[in-house]
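Take a look at the structure set out below.
Yeah, one chain of the complex is gone here, protein chain that is, but the others are all in their spots.
Chain nomenclature is as follows: A and B, assigned in order of appearance, with residue numbering initiated at 1 for each chain independently.
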Amino acid sequence: MIGDTLLLRVDAATAIAPTLRHLRLVAADGGKLPPASAGAHVQLSLKAAARTHRNAYSLVSRPGARDAYEIIVRRVEASRGGSAFIHEQLAVGDTVEAAWPGNLFPPVRTARHQLMVAGGIGITPFLSYLAEFGLSGASHALHVCCRPDEREVFAPWLPEGANVDFHWDADGHRLDIPALLAAQQAGTHLYVCGPAAMNDAVIAAARDAGWPDSHVHCEHFGTALSGGEAFRAFLARSGIEVSVGEDESLLEAIERAGVAAPCLCRGGACGVCATPLLEGDAEHRDHFLSPTERESGRLIMPCVSRARSGRLVLDL
Amino acid sequence: MMISDIKSRPIYRDLAPEPTASGHLLVVEGETLTPALLAAFASAFGPVAPRLHIWLVGGPQDVGAHPGRLWRLGSLADVEDSLSCASRGFGIGDRLYVSGTEPFLWRVAEAAGHVGFASGQIQLHHAGSLRRRVWCTHCHSITDDVTTHIADCAGCGRHLLVRDHFSRRLGAFMGVMVDAEAPGQVPAREEVFA
Partner (left out) sequence: MTLAFKPDETFRGDYTYRNSDAAILRFPFPFPEDRYMYSVNIEPHTRSGPTDVFRRPFDVDEHYIAECRDKAITLERDPSRCQALPHMMLAQWDTLELLMESLAADYPAHFALIKEGDDFGSRWTWINRPLGIEQSFIFGNPDTLPCEPFEYITRQAQGDFAICDQRDNNLFMDAGMVTSQADWSLAFDVGMSFMEWHGPVPLAHQAGVFERALKFLLMLRLGQPMRRLNWTMTINPRLDTSPESYPEWGPDRASLTPDNIGRKLHLRVELQTLWRLPRSNAILFPIRCYLASLDELARVPKWGARLHRVLSTLPPELVDYKGLTRFLPTALDWLAAHDDGRELPIGIEPGIATLTPR
């Protein structure tokens, strides 16, 4: 089990809702895929006309599956390309390059109870959790906050016997997050995956209720705020000056300029894109660098972090 | 003896209740409770006193003024029973504070782990004697109340050098036969963990 890239073929593509497309991906050579763990993702290299998008998607296939990887992709309204490409251009039979699966959001198996809170399409990592908990018999509860019409979209993906509650924005149906969190026993682990505002609200409520940080987990995929004021960055080794627009990340601007930058989660969590910062004042938005590393001003995570002011010079 | 280069050696601090926690349980080894320590607890736990329970294990009959509700327990075994029998269980927002000798701290912490407490929910404060619990690497027996740097194993009788390497799970230090390489050459014992 040694390798880094996979060539996948789109075996099936289905619109399960107007904005949701389900893909079944198999090994292009007809072989077996590496197994993956609950909460794992696969990063696809989507070769659109303007540039290659490297987007990571949670696997919704059962953990350990080796015949196919399945993902559900939401068409992002202000799509920066990846999800639009999958919805509009990718067709059955096409091949896609992918990295071997990774996992930045694994369940903690010492937990006495697994409490999951999903917002909309944020349900995807929990589908593989539920499959694992079904096999292991782990005590669990999933709370899904979504629009009422999304219930029927997600329901077929839930394993039989899974403990799932749906909540939506109507009297008697809203999820009372503080009440839910206050009622949990010692040994419970909390996982949240949804829009940034919801993630933040759940994490804040957990802090207020005295939860230890070690028991609160958030999937940061693509949820980190990447836009902000426009700024310029100079890539010292490449000798290229790039301008970073208000609604794009530094990493995206670097990629647009044709410079290969290592990356994985694109959400400031994994640390893969950490780049030496030679000059400039960074606004750190990642979850990876330690406070000391931030203070030293010598490293930046271009997938989420930006310039506080003026211009950055990167060793890239 | 509380500070060591060996990184498995825990560092103990003064207890500092976390105001956001829902319930606070302070477990105190009675024989180590001094008036000064009680005063320190009263001042530290004052702000959370309405949500504080104190379990006093053995020790003085007359405690005097204290914050929160005080319960008396006879022994460590009672603490272990009470933790596992607490009727509504413990919440994820609760905090446990333990004060006493090192073997006491870790037996309570271990029992708390069994009922779901995370290490981030537990604070440990050392008080009283430095005596150690020693785990024999050769026969895996535990020897309690060790105050010298070389001790006789209660299980196999070997002379054990007490190392600083510490196991939280066992609440014990590692003991290794001191004269394995040259049988009979046992250095003089020094009282170092009084």
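The rule is simple: a contact is a pair of C-beta atoms (placed from the backbone, for glycine too) under 8 Å apart; a residue touches a chain by one contact, two chains touch by 3 or more.
Remember, it's a predicted structure, so these values are computed and weren't measured experimentally.
Trainee: Of the residues B:H53, B:R72 or B:H165, which one touches the chain left out of the display?
Mentor: B:H165
Trainee: Specify the residue from the set A:A12, A:V92, A:V108 or A:A260 that touches the hidden chain.
Mentor: The missing chain is touched by A:V108.
Trainee: Consider the whole complex, including the chain that is not shown, and state which of A:K47, A:R66, A:R147 or A:R237 touches that chain.
Mentor: A:R66
Trainee: Applying the definition given at the start, please give the residues of chain A touching the unseen chain.
Mentor: The missing chain touches chain A at positions 1-4, 32, 34-37, 39-40, 62-67, 100-103, 106, 108-110, 132, 135-136, 214, 270-272.
Trainee: Given the full complex, what residues of chain B touch the hidden partner chain?
Mentor: With respect to the unshown chain, the touching residues of chain B are 5-9, 135, 137-138, 140, 158, 163-170, 174, 176-177, 180-183.
Here is the rule we go by: only the chains that are shown with their structure count from here on.
Trainee: Give, as an integer number of Å, the spacing between the C-alpha centres of chain B and chain A.
Mentor: Going by mean C-alpha positions, chain A sits 42 Å from chain B.
Trainee: Sort out for me which residues of chain A touch chain B in the complex.
Mentor: Residue list for chain A touching chain B: 112, 181-188, 207-215.
Trainee: With touch defined as at the start, can you tell me which chain B residues reach chain A in the complex?
Mentor: Contact set of chain B toward chain A: 18, 20-22, 89-95, 115-121.
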